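Apart from one protein chain that is not included, each protein chain of the complex appears where it belongs.
Entry: chain A
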Amino acid sequence: MSTTLNPCKHLSDYKLRYGLKGFNMIQKWVKASPYRKTLMEKSKSEIPRCSFCCGYEGRLYICLICSSMSCSLSPESNHALLHTQNQIGHEIAVDIQRSELYCIACDDQVYDPDFDRAVMCEQIVGLGNGNLEGIRSNIKRKRLSSEAGLNSDFKNLKRVTVSGGGEWDHDRRISKSCFPVGLRGLNNLGNTCFMNSVLQALLHAPPFRNYFLSGRHNKDSCRKASNDRFCLSCDIEVIFSAVFSGDRAPYSPAQFLYSWWRLSENLACYEQQDAHEFFMSVLDRIHEKEGKTRNTSKDNPAGDCHCVVHRAFSGLLRSDVTCTTCGFTSTTYDPCVDISLDLNTNIDHTLHIASNKAQKSTDTGISTLTSCLDLFTRPEKLGSDQKLFCQNCQERHESVKQMSIRRLPLVLCLHVKRFEHSLARKASRKIDRHLQFPFSLDMTPYVSSSIVRKRFGNRIFAFEGDESDISTNFEVFAVITHSGMLESGHYVTYLRLNEQWYKCDDAWITEVEDEIVRSSQIYLVFYVQKPNEHKSGEDSGCHLRSASGESYKSVAGCC
């Protein structure tokens, strides 16, 4: 897949001669709104017509040199081409229905960062101040396709491993006689598989594991600091020591259960629990404790918590609500420690079409985790009964909401909402549908900069978050599956250590093949960030230079 954006000869020649003049000229005609295409309107009172035939059908182009309009209906009736024959050198034009650059000589759409920037400026200004969020100034030169470049580099590193030291090694599987440390069964204390499964995942979440194994939670200072007799961090540290001790007999996390029940009165009872609910509750308790001993709130005006829970799992979600009448967008940010995804039951058939194999018409397709993420970040039209007040219009109008991820956590926990609670029917049911999930997950399409960029037509422009050092590539290390029914099911955790999957079914630890994990019914999936091996300074092939060699000027706010 080529990622170099080399302008055609005609475009480079045009830019050498005319620079940004043409781009600046068309700016006044840009008419934009988010989620819809960007049009160009030369005149507010007349419909656009071809200067040759006065026709208004087909594609219409404005010449960037003389601003004359011409149409292109078919290869036989191409007045735009006629224009280039009459006026030598007038090869670059703008498609007014899409605000896209077109090279008439090459008969192809072409792309230029300065042009995109010009259009973006108009879009930002035209849509009101509500659209400044996420559109930052273009200080450094941006490599738009650097993510794509990274993807192709990582293609060959599919089997990157997560080893005990938190480092990535590409070694072959270690011999059977030597099992990874930290692998130990957990006794079921009576319907406590929900607890065991979550504990196994936490025991192998790299930042968590490193924190507790290096003794960062100090039991003595913990006891002195607060009056609580029960501390889940202390208890979990005991579990870490026991599980990583080398003793392979199954361990009973009884004290942990007791402490948790004492600290979570409302959830304490002998019955099946929801693993996700338990997970959230545990993180909460650990945060509460750590938060007290670590955060002196005065140095944290932004409210960023540095406890182990937040350092490992905390991310930031962005929610944009756009008024469908004026395009004004209001943005809010919310921290999160996991992402709950609705099961997307819409089957993606496009992939079947893309492959040139004959598909049976009865092919039902598979739901995938990435399609659930697509659903999560899809623009959602809010109902007409949910009209929100638009600051720009000063009225209530229908709006569109869109979620995206502003900051990815180090450990990404994805929760598949398999348990449906119907208030109307006062019943809950479990969705058994199989969900495909990748072992390597690229979160690029779901981060705020990608979502906002897409909303503005994927223009070549710097969006907030592009410069982030955080890798968007994640690798799975733990999967919690649920089998059985809502009321009486069983949780099992699959752990991936040194490229080998292990099934942790309460006290029983066994080795399993990839396909067992792939075919299981996932409920919670844990991914850890793959470190960026290729840092800035490399040229991954996208040369977005304006022909005149000028560096990007800052466009904060408006031009």
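Criterion: a residue touches a chain if its C-beta (ideal position, glycine included) is under 8 Å from a C-beta of that chain, and two chains touch if they have at least 3 such contacts; residues count from 1.
The rule we apply is simple: contacts and distances are computed from a predicted model.
Enquirer: What is the missing chain called in its UniProt entry, if the choices are "Myosin, heavy chain 14, non-muscle", "AP complex subunit sigma", "Protein-serine/threonine kinase" or "SAGA-associated factor 11"?
Expert: The chain we cannot see is recorded in UniProt as "SAGA-associated factor 11".
Enquirer: Can you say which of A:P250, A:P335 or A:P379 touches the chain missing from this structure?
Expert: That would be A:P250, which touches the missing chain.
Enquirer: Touching the hidden chain in the complete assembly: which of A:R98, A:H306, A:K417 or A:K430 does that?
Expert: Answer from the full complex: A:R98 touches the omitted chain.
Enquirer: May I ask you to list the residues on chain A that touch the chain which is not drawn?
Expert: Contacting residues on chain A, toward the hidden partner: 1-3, 5, 37, 57-59, 95, 97-98, 100, 109, 111, 144-145, 148-149, 151-152, 155, 179, 183, 185, 187-192, 219, 223, 229, 231, 234, 248-250, 252, 254-255, 257-258, 261-262, 268-270, 351, 354-355, 366, 368, 370, 434, 436, 438, 442, 445, 450, 457-458, 460, 502-503, 505-512, 514-516, 518-519, 542.
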